[in-house]
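One chain of protein is taken out of this complex; the other chains stay put.
Chain IDs A and B follow the sequence of writing; residue 1 opens each chain.
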Amino acid sequence: MSDAIVQHAPSLPQPSASALRSSRPAWSRWRRHWQFHLSVAVLAIVIFAASFAPWLSAYDPNGIDLGSALQAPSLQHWFGTDQLGRDVLSRTMSGARLSLFIAFCAVFLAGCGGTLIGILSAYFGGWIDSITMRLADIQYALPPVILAMVVIGVIGPNTANVIIVVTIANWARFARVIRAEALSIKHRDYVLLARLAGASPLRVALRHILPNVRNTFLVLLTLDIGLIIILEAALSFLGLGVQPPDPSWGTMISDGRGQLEHAWWTSVMPGIVMMLTVLAANLAGDHLREGTRLIGEAD
Amino acid sequence: MGAADIHEVLRVDGLTSDIATPGGRVNVVDGISFGLRAGATLGLVGESGSGKSMTCLSILNLLPAFGRVTGGSVLFKGEDLATKSADEMRKIRGGQIGMILQDPMTSLNPLYRIGDQIGEVFKYHHGERSKRSRWQRAIDVMKRVHIPAPAQRAAAYPHQFSGGMRQRISIAINVACQPDLLIADEPTTALDVTIRQQILRLLKEIQRERGTAIILVTHDLHTVSKFCDEVAIMYAGRIVEQGPVARIFAKPAHPYTRGLLDATPKIGAGMARLQEIPGQPPAAGQHGGGCRFASRCGRAAALCKESYPPLAATDGDGQHQVACWYPLEAA
Partner (left out) sequence: MSSELKNAYIEVSNLKKDYQVRRHFLARPATLAAVAGVSFTIEQGGTFGLVGESGSGKSTIAKLIMGAERPTSGQVVIDGHRFGAQASASEDAWRYRALQPVLQDPYGALNPRMKIGNIIAEPLRIQRWKQWSRHAGNPATEGSAPALANSDAYARRVAELLELVGLRADYAGRLPNELSGGQRQRVAIARALALEPRILVLDEPVSALDVSIQAQVLNLLKDVQAELNLTYLLISHDLAVVAYMSTQIGVLYLGQFMEIGSKEQVVNRPVHPYTQALIAVSDPDSGLDDDVVTGEIPSPLNPPSGCPFHPRCPRADSRCAESKPLLRQLGPAHWAACHYAEAIAQTDESTDIVSAIAA
């Protein structure tokens, strides 16, 4: 117990949060954060294309046309065609639908679940905390792909099961980080004051802890999306995920393995799109993290 | 503190610095001028946003990355510090100018023993190669700052000392090189009241021994009245009053100085109500033209809001200066 005197507010003038948010003209904010805006634009394009794939595709993603098999990228087929004559661009867009759907569901479930566990763990401590953190340790210890193989082996490969597996393989990261944040929030004065006004633990968790972990949660979501897209692709690549003929990025990359020397576009095109998406998601997440950190410090 | 004095260790003239914020560059130190003789102590008094810490950092060329000295000169022993290269400044800092900060915990490296940290000074500034010799000199310096059992304590780590002891160690590191100027930024604010006294006395003792000039940055007027010879009151980046401590505390000329004195609780004052200064100090750069204290001043008139009063002498010998259009009359 320290009776130490709190220092005066720092004498270095700090920019206020409102100054950060609003004071510069829009174009200079754009220039300063061009990476962020570019990544968001890329993500927006990918998500748009994925959502409206059926209407945007010039060809049927599953439409077999052996006559035009293995054509290099051209004006008719921007990404070329695969060994069954299917248009790679259309398949990539369809694949995006499925891959992104699975990824968003999984990251959302893992995020909400992990956050809930993290907050409960931090607030109650004791054996609840010990058990959940040991479970998290177990999750960390098992390589996600092996874990997935085992689970899918038992419950069978289909889209819903992939979401379940990916969620199970990723909640611990959220739980740990949110738990750490919640622990530091728990010791803030405003939490003590709420308790001393008679607030129930539920109220404290919902009203005080949850809103203050929101920024961290959003940043983690964005940073994780990339990892989860890759995980899903890996599972589909191994045949444990999405089953043919439904296209997903992972299955497309896998299917194209046989043609890599002479028809590289069948694997590489979906690979490039996936890489750009993951990169954009990571950049956006990084910027969100920096932005929320600065706003958090100005408090 | 009028014209330049050949005995002056430090003469600051029109020092101006600004820092970058998302809203643009903001002036935090605005035309600060003062002189400091050897063996004298100057108190730099101000509240948050007054620029007192930034002034010290500007003198030492230690502004953070987003800060920059934009004008004025700093003459240390007759030489302009602005003309020094980074290497030369590094030699001067620590070698001839010491800086003591508020939080002794963060100015000491938790991983090294105290004897090594003090000894490092001798290695860097005196080229002392022998480890044993450095260690011995470190113990000598610890004796000088009255750290008990210095031979044993030299082998201890910072976290094994109390706040007051750590501040002594910080002083020891600073005086090891026998500097001519010591800048102490709120050195006792984080310490208990009975320890503060000891640290300030230690600084005075060192000053008497070596004729060191000291700049003492503080917000505590009691400390200033006890330990400083001269005082400069800062507000919103400028000095509003400066001069000998006894004169200013007895007859403050600037309403802000008067306000600070009245707002400080005094033990023997009975139940007389504290006089408040309404409003709050402006954030950096957020003041209009005209006198920066005008919005909080009970005596403000139209002239005060239009133009900024220059520093002018209030007494015959020009030592007591105030920046006010309507300074308080001598009581």
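Simple rule for what comes next: a contact is a pair of C-beta atoms (placed from the backbone, for glycine too) under 8 Å apart; a residue touches a chain by one contact, two chains touch by 3 or more.
As the structure is a prediction and not an experimental result, all values here were calculated from the model.
Engineer: I'm checking contacts with the chain that's been left out. Which of B:Lys77, B:Lys123, B:Lys143 or B:Lys226 qualifies?
Structural biologist: Touching the chain that is not displayed is residue B:Lys226.
Engineer: Looking beyond the chains shown, say which of A:Ala72, A:Val150, A:Leu192 or A:Ile272 touches the absent one.
Structural biologist: A:Leu192
Engineer: From the list B:Asp13, B:Asp103, B:Glu128 or B:Asp192, pick the residue that touches the absent chain.
Structural biologist: B:Asp192
Engineer: For a quick check of understanding: of B:Ile248, B:Ile277, B:Cys291 or B:Cys304, which residue touches the chain that isn't displayed?
Structural biologist: Only one of B:Ile248, B:Ile277, B:Cys291 or B:Cys304 touches the chain omitted from view, namely B:Ile277.
Engineer: Footprint of the hidden chain on subunit A, which residues?
Structural biologist: 1-9, 16-18, 188-190, 192-199, 203, 207-208, 211-212, 214, 296, 298-299
Engineer: Where does subunit B touch the missing chain, residue by residue?
Structural biologist: Answer for subunit B: residues 47-48, 162-165, 192-198, 201, 219, 221-222, 225-226, 259-260, 262-269, 273-278, 280-281 touch the chain left out.
Going forward, only the chains that are shown with their structure count from here on.
Engineer: Report the inter-centroid distance (CA atoms only) between subunit A and subunit B in whole Å.
Structural biologist: Distance between chain centres: 50 Å.
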